[in-house]
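In this view, the complex is presented without one of its protein chains, the others remaining in place.
A, B and C are the chain letters, set down in written order, and residue numbers restart from 1 in every chain.
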Amino acid sequence: MKNIITLILFLTTFFSAFAAKVDTLEIRSIAMDKTYKAAVVLPNSYTKSKANYPVVYLLHGAYGHFRDWLKSTPNKMLVHDLADQYNIIFVMPEGENFSFYLDSPVNKESQFETYITKEVIQKIDKTYRTIAKKNGRVITGLSMGGHGALYLSTRHPELFAGAGSMSGAVDMGGIRNRDTPEKINKLMEPVFGPEGASQEVYDSHAVIGMINKIKANNIELIIDCGVDDFLIEPNRELHRRMVYAKVNHDYTERPGAHTWEYWENALLYHVLFFDKIFKKNGTAVK
Amino acid sequence: MKNIITLILFLTTFFSAFAAKVDTLEIRSIAMDKTYKAAVVLPNSYTKSKANYPVVYLLHGAYGHFRDWLKSTPNKMLVHDLADQYNIIFVMPEGENFSFYLDSPVNKESQFETYITKEVIQKIDKTYRTIAKKNGRVITGLSMGGHGALYLSTRHPELFAGAGSMSGAVDMGGIRNRDTPEKINKLMEPVFGPEGASQEVYDSHAVIGMINKIKANNIELIIDCGVDDFLIEPNRELHRRMVYAKVNHDYTERPGAHTWEYWENALLYHVLFFDKIFKKNGTAVK
Amino acid sequence: MKNIITLILFLTTFFSAFAAKVDTLEIRSIAMDKTYKAAVVLPNSYTKSKANYPVVYLLHGAYGHFRDWLKSTPNKMLVHDLADQYNIIFVMPEGENFSFYLDSPVNKESQFETYITKEVIQKIDKTYRTIAKKNGRVITGLSMGGHGALYLSTRHPELFAGAGSMSGAVDMGGIRNRDTPEKINKLMEPVFGPEGASQEVYDSHAVIGMINKIKANNIELIIDCGVDDFLIEPNRELHRRMVYAKVNHDYTERPGAHTWEYWENALLYHVLFFDKIFKKNGTAVK
Partner (left out) sequence: MKNIITLILFLTTFFSAFAAKVDTLEIRSIAMDKTYKAAVVLPNSYTKSKANYPVVYLLHGAYGHFRDWLKSTPNKMLVHDLADQYNIIFVMPEGENFSFYLDSPVNKESQFETYITKEVIQKIDKTYRTIAKKNGRVITGLSMGGHGALYLSTRHPELFAGAGSMSGAVDMGGIRNRDTPEKINKLMEPVFGPEGASQEVYDSHAVIGMINKIKANNIELIIDCGVDDFLIEPNRELHRRMVYAKVNHDYTERPGAHTWEYWENALLYHVLFFDKIFKKNGTAVK
């Protein structure tokens, strides 16, 4: 018995010595006058190193929260493993049920574009040894978070060297076709208020309509979607428009639907993609 | 001076201790009554382990030879690094200038389907500690080798758990539109003899025409092509037909053309894809 | 009263003088040992002329019969009007509920390829002053009849100068995905017997798989489908394969679904298309 306890203690020590570590950080938003939590996964090497680390911002989907990427993937150690394997810091901020990661024109309590691009990034760069500039910072996410990653990186190209989208809600305007106007308005109330918004306002926030800006930014992009995902057509349309406009990007279709099995797999490719960017930029930690 | 020599000796020993190792193997073909060389990259762990290793067969393109993947990628250690990182054996067999990896109906000296699927695999499995069966064996390649990997795995699904194609010549019938019949016949003389072949014969060897067989096999596939590649349209057509027929596969378009920069990048994703297969099959080496 | 009768007689005479005329013809099938009816619409000019007339064969869809094109279009005089306007004979033969216009390999009573291409055409050319050869004969149809027109013209290019398909069931193999195997087998029993057929057999009868033959034939083709039709994807796939293989054809997508409103409109374009062929071939009647 004593031996078993010793063994357990040993193993605990052993793994804590080698595995990535999670911080739960409170990040104040002045814009929203609210405090949200964020999860931060530091690679195992972090504490033993003096290097500055590149950062992947990893966004959750609708009806989701900051901890999703740590608790919903089939492999619960997925993000930890990737942090260790690539020596990358992962930051998983809060995006609320339906913020769409934008600054609501009507609701002061939903200002997530400002929150992520100013308040979260600033806090992270002050708290950790990060590469606190574009060439060591990227952003990706799933579904609403895929939209968020492309939306924020397109509007703030000075912040991100690369961006990704998995099963992204890339055509925000299309959401209006998915249910009755009443239900959609209810759903989007945090963003557009109880009256909802016009098609024009929806369209103006859709990634699919920002091709020219994306092309001008020329940041590195990785976009994918499962062929059985209910969002495959908007993603195909985004890809076709990018091909037509000669916008550099990686685009993948693979088996799968809007599931965590899909996203667990997809994240492996996104991080490989980002690691190449960091290596090219000289911001990777060996 | 003596110190420098010591240092060099030390470094040599150090790297030979940690880096993957290349064998150049002579593999006899009874079918062709000829002997061709193959390059085999063993992961560093191989000699210290007793495990059986999964194998990636890696095919070269037209006008190429078995050593291409070791000498033409910008990073000359690419295959070595991947062997070490994933604990995989890479086998790079000979496919000659224009064998298209098939058994020539007219030329006994060009029987590369038989060579690869019988003679090479047998020799490799006898020479090394491999997982000598389907669930630990995959195949990929570039251009003519992308065709080869899909062609061989489609016709021998009992041999491979997965297959890949980078910038693949997936529509062999289309080659006839690329130059004058005389030049194409000359080019393909090793395969179809000085008379050339009819469109029907070309088409019958084209991967793009084997969708039903590919679907029935249901082996895992990863296919990609650069948007500036002269072979992008056949690859798009292959993808569309697979989507239409609901054939499971990963398909990626990304920036780039028919270049080694493209293939160096693409191989990273193929090996990640294969590693997932090996892990799922329990044939990966930890 | 006498006046009304006079008026009716007058109107009858008047319209018989100006409107196209319908014959219902019995056409014996030796192949099936059965007699089926066909409707033949002769243009008004026919009786007053000595010219030989070009012929449009017009096929009905599944669950349909020879008289459909005369009784189901919103404008009941559609075929008559077109016969008069273009000086064309329309022949509407029987195709039964589910013959798919092919020769059943198991059922002697369902030999509609032979029936249409030998028995019907022969009878028509013997009964009427037709252009009794390819350059004055075309074929089109809707749904199963769109398949039929493409299938028969592809296999008998010596008979037809042009062919059309509206909302065509161009991927016969795909029918197996539309319901349970039992129901599909039941449906197709007249063609493939109570056991049904393999996917290979279905595929071998699908127009979508005959691209090379269609290309070699090089007869003029007009193909269309409504964007809300349940058959739009097979039609898009057929078009894409034709574009990829550089097969000459007219392809149109327009608003609409699998309805007689759609087909009434589509027929106008098909006849315009065929009229151009007849004019070019010198087989149109002025």
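In this text, contacts are C-beta pairs under 8 Å (C-beta built on N, C-alpha and C of every residue); 3 or more make two chains touch, one makes a residue touch a chain.
It should be emphasised that the depicted structure is a prediction, and the values quoted were computed from it without experimental measurement.
Asker: In the complete complex, the chain left out here touches which of the visible ones?
Answerer: Computed over the complete complex, the missing chain touches A, C.
Asker: Using the document's definition of touch, tell me which of C:Thr140, C:Ser165, C:Asn265 or C:Thr283 contacts the absent chain.
Answerer: Spelled out, the listed residue whose C-beta touches the missing chain is C:Asn265.
Asker: Tell me, which residues in chain C touch the chain that this view leaves out?
Answerer: 227, 239, 243, 248-255, 265, 268-269, 272, 276
Asker: Quickly run down the residues of chain A that touch the omitted chain.
Answerer: Missing-chain contacts on chain A: residues 199-200, 203, 212, 233, 237, 240-241, 244.
Here is the rule we go by: only the chains that are shown with their structure count from here on.
Asker: So chain A and chain B: same face meeting same face, with over half the numbers shared, or different?
Answerer: Counting shared over all numbers used gives more than one half: same.
Asker: So the centre of each chain is just the mean of its C-alpha atoms; given that, what is the distance between chain A and chain C in Å?
Answerer: 55
Asker: How many angstrom between the C-alpha centroids of chain B and chain A?
Answerer: 35
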